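The other protein chains are all here in position, but one chain of the complex has been omitted.
Order as written gives the chain letters A and B; numbering starts at 1 within each chain.
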Amino acid sequence: MMKKFLIFSLMALVLASVLAACSNSDQASGEDSDGDSDVTTLRMTWWGSQSRHDQTQEIIKAFEEENPDIKIESEFTGFDGYFEKMAAQASGNNLPDIMQQNFGEYLNQYADKELLADLTPFVEDGSIDVEGVSDTIMESGKKNGKLLGIPTGTNALTAFYNKDMLDEAGVDVSDGQWTWEDYEEYTTAISEATGEYGARLMEPKNLFEYYLREQGKTLFNEDGTALGYEDDQLLVDYFERNLELEEKGAIPNYDTIQQIKGVEDELIVRGEAAFDFRWSNQATALDSAAGDKPIGMTLLPGENNSQGMYLKPAMLWSISENSEHKEEAARFIDFFVNNIEVYKIGGSDRGVPIKEEIRSELSADLSETDQKVFDYIELVTENSSPIDSNFPPESSEILAELTKIDELVMYGELSAEEGAEQFRSTVERIMSR
Amino acid sequence: MIPKKKEEIHETVEPQHPAKKPKKKKMKPVPPNKKLNTGNQNVTGYAFISPFLIGLFSLTLFPILYSLYLSFTDFDLMGTPNWIGLDNYQRMFTEDPTFWKSMKVTFFYAGVAVPIRLVFALLVALALNKVVEMVGLYRTLLYLPSVVGGSIAVSIMWRQLFGNDGAFNSILATLGLPTHSWLGDPDTAIWTLIVLYGWQFGSSMLIFLAGLRNIPKTFYEASSVDGAGPIRQFFIITIPLLTPVILFNTIMQVIQGFMAFTPSFVVTNGGPVNSTLLYVLYMYQRAFEYFDMGYASAMAWVMLVIIAIFTALIFKSSEHWVHYESDAK
Partner (left out) sequence: MKKKRITKKTIQHVLMGSFALMMIYPLVWMVSSSLKKSENVFVNSHSLIPSEWHFANYIDGWNGFAGITFGTFFWNSTIITVIATVGSIISSTFIAYGFARIKFAGKKIWFVAMMLTMMLPFEMVMIPQYIMFNKFGWIDTYLPLILPTFFGIPFFIFLIMQFIRTIPMELDEAAKIDGCNTFDIFFRIIVPLIIPAMMTSAIFSFYWRWDDFMGPLIYLSTPEKYPVSLALKLFSDPNSVTNWGAMFAMSTLSILPIFIIFFVFQRYIVDGISSTGMKA
């Protein structure tokens, strides 16, 4: 009977080795074909939804037709888990040649670890042509003096509003000239006139930073080692405005926000709030879900809103440091930035194109929503100052803490002053590690 | 209370290793008595568990030991890990209020949700064991909730169900009871997750059911002849013979309860005000959102020790209440 056992384990072993052999030979043959011909194979990765995957594949096809010596293997995923996968690949020194990156903590993290190639030489010798792209946009891809990513397109914070509800209260903000006092007055007026909320509760993550910028301050100091503002009154004011409006019933509290199931379920989409401050690239999702409610876009409030407003890269294209084919990867980025085909296929899915020529060439056949977004970005370009990219690696934890404290304040468990104080001490604790 | 626990943890980890050695030695001197027999058994025993041992040494052990090593470093997910000794552990216990918060949430969650699921699963399994017609259909329908798991559908559904004008509040309203913002209130949000855990009782139920089915009918027949009624049969046959499966489900649910992650990840993401921040979710945030992998690894090992203690206690107690046919002489 020992025989039976032996035979059995042998079978298992054989099966396992067959499996191993199969998959190994697969991989080997893939590499062989690279070596035999003069075609360079690049690995490229991005996250996105169904339409982006389809469109990007078409863009790649268009690129490969123009560049027969390059073949691009796409490795796309959803947003969930994208950066976990990148982290694993980074630890295995196995990052793809071309990567879609997120501005902010992720780019900074990769920059600190020197995982991304400096693109400055490619821009200097013209292999990535960014002639005429505004400096404020290019600046956002820079970190520690290196150019680590080329923006795929731009985004900006937007005050989305429901025109019908504003009309009902006799309010107009379309020129973007409004102060925080106006904001308080309008939201109250709208909620009285319509019986709905005047605005959605602001998410502190981006909006407190905007508020600081508008007041001429920054969230972090220049070298990203501490908070950039001294006076806690700023945060107190931010909290108190929300508290006051919430008390009047002009904005909802977190218990309402907690139940929102996605962008398509936002209060503004349902006609339950007139204002909603969020990123411009969500216009498509809002518009498609809002049906026939007219959604307008304008600058955020504040006397100095052109100082507070900024353009943000929607995403960036980066090349990994471990890539053996940086030149070829640069050629793809150049194609993406400069070829009109890319935008005819993908529209403004990765933000509004960074090149003026492309924008104007495209404007003829834009969808209504895209036209609205393009116009808005144009408005922001004229009324904005450069983005602050001095965010420390701890920023995601700090912003999560800010959200938590905002919740505590809105739930009445902390006063505005206590909240502002606790935020400062928490930041100091996190930064001192 | 808190510092005590810390000591406990350290004390219990270490004794485990010395404790293993004497046992090994105890086993070795035995062969002289039953020379042939036991020697033989050793070979057969190792032959049967050899796949496990091969897997352990070739695939499982390295990642586990590496994560233990990382817990003593400042590994930030992408750079090179630097040895920082016990810093992570010290930071965790002395200067991280969120760590304690997540620990509290998890103990409450596991303490309430695990018994609910177990009792529920057992009751449904007993009911299903009685139903004869269409039992396959019922079983499938009742198992299905466990199959949707952590999908986006569940996350949306749950917010739908417990929303201000959701199904749950409508039921309360019709009954004339006050409605409530279940997900928005830090005091009640965790309960929605507990309900979710209880709702997905399918796997435990299935195991109970298999256990019930495994009890030979002859036992019942024999006791009927002896004049035992159904209630007596339940206590003298069903429950004792089911204890090995009850032990299994209890241990597995304790492990799963402490390591629960998906529900708060997909439904509440820890909010409001960290009231649903389960331990493993916080660990995940530290590792992948705050780039603090060394610290997260240390958290994982603290949790491992806690779960190990609970498991060991349950095993220890099982000597008194679990009935193995194979041991009965």
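Of note:
We take it that contacts are C-beta pairs under 8 Å (C-beta built on N, C-alpha and C of every residue); 3 or more make two chains touch, one makes a residue touch a chain.
All values reported here derive from a predicted model rather than from experimental measurement.
Although one chain is omitted from the display, it touches the following shown chains in the full assembly: A, B. Contact with the chain that does not appear here is found for just one residue of A:G262, A:P294 or A:G412, A:G262.
For the options B:G79, B:P115 or B:P145, the residue in contact with the chain missing from this view is B:P145.
Residue B:L241 is the one among B:M92, B:L241 or B:V273 that touches the chain missing from this view.
Residues of subunit A that touch the chain left out of view are 1-2, 4-5, 12, 15-16, 19-20, 23-24, 26-27, 43, 47-54, 56-57, 73-81, 84-85, 87-89, 91-92, 94, 96, 261-265, 269-270, 279, 281-282, 284-285, 288-289, 291, 349.
On the side of subunit B, the interface with the absent chain consists of residues 16, 20, 23-24, 27-28, 38, 41-42, 44-49, 51-56, 58-60, 62-64, 66-67, 70, 77, 127-128, 130-131, 133-136, 138-149, 151-154, 156-157, 160-161, 167, 199, 203, 206-207, 209-211, 213-218, 241, 244-245, 247-248, 251-252, 255, 259, 261, 280, 283-284, 287-288, 293, 296-297, 300-301, 303-304, 307-308, 311, 324-329, using the contact rule stated above.
Here is the rule we use: only the chains that are shown with their structure count from here on.
Interface residues of subunit B facing subunit A in the complex, by the touch rule stated above, are 47, 50-51, 76-79, 91, 95, 155-156, 159-160, 163-164, 166, 181, 183-186, 189, 268, 271-274, 285, 288-292. Within the complex formed with subunit B, the subunit A residues making contact are 5, 9, 12, 83-84, 87, 90-91, 105, 109-110, 112-113, 115, 253-262, 393-394, 396-397, 400, 404, 407-408, 411, 413, 429, 433.
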